[in-house]
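Here the complex is missing one protein chain, while the rest keep their positions.
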Amino acid sequence: MKKRLNWVKFQFAARPENIALARVAAASFASQLDWNLADLDEIKVAVSEAVSNAIIHGYDRNPEGVVELEMSLLEGEVLEFIVRDSGKGIPDVKQAMEPAFSTLPDSMGLGFTFMQSFMDELEVESSPGRGTTVTMRKKFPAEAGV
Amino acid sequence: MKKRLNWVKFQFAARPENIALARVAAASFASQLDWNLADLDEIKVAVSEAVSNAIIHGYDRNPEGVVELEMSLLEGEVLEFIVRDSGKGIPDVKQAMEPAFSTLPDSMGLGFTFMQSFMDELEVESSPGRGTTVTMRKKFPAEAGV
Amino acid sequence: MLLDMELKGNILVVRPEGELDLTAAETFRKKVDEAMAASGALHLLIALEKVEFIDSSGLGAILGRYKQVTDRKGRVALAGASPAVRRVLELAGLPRIMKLYREEKEALREMAAEAS
Partner (left out) sequence: MLLDMELKGNILVVRPEGELDLTAAETFRKKVDEAMAASGALHLLIALEKVEFIDSSGLGAILGRYKQVTDRKGRVALAGASPAVRRVLELAGLPRIMKLYREEKEALREMAAEAS
């Protein structure tokens, strides 16, 4: 385990209005490292996707659900973002992570693809009926290009 | 008790770097109501003071301390900010809240004065050795002028 | 989310402002569908100059409008995406199905020309 140099953790009601707050908090936390604007934007997209998924899929938009976002600065200039919900969970994580797979008719199924593209590491743990934990890590400085 | 319409709660390491994050999160949460820029600025100052106090006084700048900020939107368009620490506590709250009172030689003793001026309600609960809880409320729309 | 709209001939120009995420996507969806119906416009131009952020919820709202408009034989184009927004659009493959113009003016000119 890498040493944790700084951390912030928050919980919030599963309301769409709070996604923007999660993004600004993520960008503000990330600013401890000297990312360029494109990297900050990638971090915002990835966090936005994970939190949106918790609200839409995890809790089927029930605002009584509680979403948790934990952000850490790890030794070696690595940022870690963990998004947790105690919602319905994912029966088949491998399938869920495939590009264009979605259980909602109007969704593009690109959330996990974006998280994967914009972060260096992505881990998804889920148990049906108990919830989902998405862990993302990004090393500073970001590697060039997409 | 007023009904809580939305809420966000977070915990973070008692590091000065995280004060800026608490401010942007507070401003982002407050933006659910249509405050003008001056009001948002007042909210940022008040939250900044309470969180700074937790870090400087509550924990004597020990970064192992944990600060909690809980923000709620209550019925009747009232925003509530609760800042909690489990630090050393305040022996005499009434004295501490007096303008210009400070236990640090280089401090102005205006933190509580700012919280009081920029919010509609301020409550401070503290028990020595166990910590301090500062509760601030601001009603929308803000009353005109300082 | 703020959403400015203008009818130019049979093209509805919509100009969302701010962050096109889940919250904004719902407003966008509703307002654009209503305006398309009320205005009788055939084509849709989404001008992204003032969009600072987009994620897959925002893209989904754009793609949903695309399906509806093309079902009625209309065309949809995008214009003015910032580099950050453009990267997200590209990663999703949007430029493969709809045209992405640099500027709203240029898009309007070409769309009007093709329509006539």
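We call the chains A, B and C, going by the order they appear; numbering starts again at 1 in every chain.
Here is the rule we go by: contacts are C-beta pairs under 8 Å (C-beta built on N, C-alpha and C of every residue); 3 or more make two chains touch, one makes a residue touch a chain.
Keep in mind it's a predicted model, so treat the numbers as computed, not measured.
Chemist: Thinking of the complex as a whole, which visible chains are touched by the chain that is not shown?
Modeler: Output: missing chain touches B.
Chemist: Using the document's definition of touch, tell me which of B:Phe101, B:Phe114 or B:Phe140 contacts the absent chain.
Modeler: B:Phe114
Chemist: Residues on chain B that touch the omitted chain in the whole complex?
Modeler: Interface residues of chain B facing the absent chain: 16-17, 19-20, 23, 37-38, 41, 44-45, 48-49, 52, 55-56, 106-108, 110-111, 113-114, 117, 146.
Operating definition for what follows: only the chains that are shown with their structure count from here on.
Chemist: Centroid of chain A to centroid of chain B, CA atoms only: how many Å?
Modeler: That gives a centre separation of 28 Å.
Chemist: Per the centroid of Cα atoms for each chain, what is the distance between chain B and chain C, given in Å?
Modeler: That gives a centre separation of 42 Å.
Chemist: Give me the residue numbers in chain A that touch at least two other chains, ranges are fine.
Modeler: Only 17, 20 qualify.
Chemist: Where in chain C do residues touch two or more other chains at once?
Modeler: Within chain C, no residue contacts more than one other chain.
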